[in-house]
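A protein chain is absent from this complex, but the other protein chains hold their places.
The block that comes next holds chain A.
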């Protein structure tokens, strides 16, 4: 929440100039397109007669009706409470997306047929690859952050070289380097371990910076109080500093996890059967690419929403000691 003032502001969507501007803009946009041959035209048949022969009058009438409905919708939503507003706007945006996808004329039976395999094989692989990687990445990040904050030259040099290298190279190259490069040294790694290793190392580098800034955000006084009681470095870190840094660390880490969930599709280049890989291959045979890709996108989105919910739960948990 931004700072909520105690004086209520006037509702923007109820100001006449805003309503008029909105109406004008929507009207102008839809007037620019000829919608008489679409389903809008069909719906307007009782008013404008045969859509294809209605000409400028038809275009004008359609744009007018759309603009009117739009403005009415926005003004009405303006009366609702915050929660209801959020729910309605989400619902309407979702509806628009579905309408957009409906124009693709996707084959639903095909999606239903492939969906179980997409989930049982693809989602499961994606999830466990991401989950293992985020755990390893977090461990790397703690070590890296401590090393980057330490006065030990070796530790600092290694950690900064590591973060520089893995943040600087494209993830795709890292996947190749590990999968194709390591065998040169005599280590043959399987596709899944190689993918996990690449994701962990790459995200560990980003998260090192997140953890470092989290640790640095803790007041010096906490260190002083802790050390002055005789706590050693690692005890102070584990029990005093990290628990307080977590609320700072969690939001960007959740971000990283969501981003990793989708970046894990890059490991499909080395033949891991994760969600994106399956989406592409399953659609290929029958040229039904769009069905599978859109299904995969929907699944990615739903997984992300789950993660967002989990993240907000954790954030609420850590807000406990801040409540007055």
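The definition used in the following text is that a contact is a pair of C-beta atoms (placed from the backbone, for glycine too) under 8 Å apart; a residue touches a chain by one contact, two chains touch by 3 or more; residues count from 1.
Just so it is clear, contacts and distances are computed from a predicted model.
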{"item": "Protein that the absent chain corresponds to, by UniProt name, given \"Ferrous iron transport protein A\", \"Tryptophan synthase alpha chain\", \"Thiol:disulfide oxidoreductase DsbE\" or \"Amino acid ABC transporter ATP-binding protein\"", "value": "\"Amino acid ABC transporter ATP-binding protein\""}
{"item": "Given A:16, A:186 or A:221, the one touching the chain that is not displayed", "value": "A:221"}
{"item": "Touching the absent chain when the full complex is considered, from A:235, A:269 or A:314", "value": "A:235"}
{"item": "Chain A residues touching the omitted chain (full complex)", "value": "219, 221-222, 224-232, 235, 239-240, 243-244, 320-324"}
